[in-house]
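For this depiction, one protein chain was excluded, whereas all remaining protein chains were kept in their positions.
Chain naming follows the written order as A, B and C, and within any one chain the residues start at number 1.
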Amino acid sequence: MKVQVFAKLKDYFDKEFQLNANIQNAEALKEHLIRSNPAAAGILERCRFAVNDEFVDTHFQITENDTIFIIPPSSGG
Amino acid sequence: MKVQVFAKLKDYFDKEFQLNANIQNAEALKEHLIRSNPAAAGILERCRFAVNDEFVDTHFQITENDTIFIIPPSSGG
Amino acid sequence: MTPSLLSHQAAVDNVFPVSEQPLDIAGLLAGTHHPRAGAIVLFSGEVRNHSNGKAVQYLEYEAHSSMASAMILKIIAEARSRWDLNIALAQHRLGKVAIGESAVVVITASAHRSEAYAANRFIIDRIKHEVPIWKCEYFIDGTSEWGGNCNCHTITGDTGKHVYD
Partner (left out) sequence: MTPSLLSHQAAVDNVFPVSEQPLDIAGLLAGTHHPRAGAIVLFSGEVRNHSNGKAVQYLEYEAHSSMASAMILKIIAEARSRWDLNIALAQHRLGKVAIGESAVVVITASAHRSEAYAANRFIIDRIKHEVPIWKCEYFIDGTSEWGGNCNCHTITGDTGKHVYD
């Protein structure tokens, strides 16, 4: 899968990266990322996940060709 | 005293006119005008009075040199 | 404070509360940027092409001008005392106003948006209910009517007391 992150998450991860680990769903992706960079746990716990311009819940089944966007809390306006 | 009226009141009275009757206060002025043109009673009962750019109450003592403005309900905006 | 900001500020402070000329909404808005204001709210009351089911050709506004001006300034001062506003202005058009033109504009600016919205609404509600300005609607069919009067007194029992929903 491809992962794309935004805003403060870029302090912890590349803006875009490929993950080939066996990750089933969005929750597992979050846990994987926290293990790979524990300092990002705080912000990751407050993020949502999106696929194809729609939010998905943490049980969303990720397939190999998906691009997962990790969405921190909004601060627009 | 001088009297000045606005909006719908102009259907019943001249825009400005002089009154030399012995009229003590705003309430008496209203009654005088209703007697002189009973068709205006409905609108006059809903009007307020102003002197020197301020609303005055119906007991306001009118002196000879005052200009009394009769103010229908607002319909600005 | 930059010179351009100063001149904008001056332009805005000199807004006269009633105007026989078309309201320059874009110009007023351009003058209301403020480095401390995070939120600007503008209200424009515009002339509709229908009123109570009748086709409107244009409106004409009459006022007790000096009293209307004084009252609008007082309402703005009251808004400033209630909310922390960087900018507060209002201007009402007088005379003939065409469909789609602005009859009244209110601009408020504050650090946060709640104040700007609340103050804006407060100012326009007070203007519409209390300030001695009257509209006459001229209809396509040739008739005309002094219309849209505040009739709060039927609820409050007092021509000096209003309900601002």
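Simple rule for what comes next: a contact is a pair of C-beta atoms (placed from the backbone, for glycine too) under 8 Å apart; a residue touches a chain by one contact, two chains touch by 3 or more.
Predicted, not measured: the structure shown is a model, and the values here were computed from it.
For the chain that's been dropped from view, list the shown partners it touches.
A, C
Just one of A:Leu29, A:Cys47 or A:Ile62 touches the chain that is missing; which is it?
Touches the omitted chain: A:Cys47.
Could you list which residues of chain C touch the chain missing from the display?
Touching the chain left out of view, chain C contributes residues 5, 25-26, 29-30, 33-50, 99-101, 111, 113-114, 116-117, 120-121, 124, 165.
Extract the touching residues of chain A with respect to the undisplayed chain.
Within chain A, the residues that touch the unshown chain are 4, 6-8, 46-48, 50, 53-55, 69, 71-77.
Here is the rule we use: only the chains that are shown with their structure count from here on.
CA centre of chain A versus CA centre of chain B: separation in Å?
73
Chain B to chain C: how many Å between their CA centres?
26
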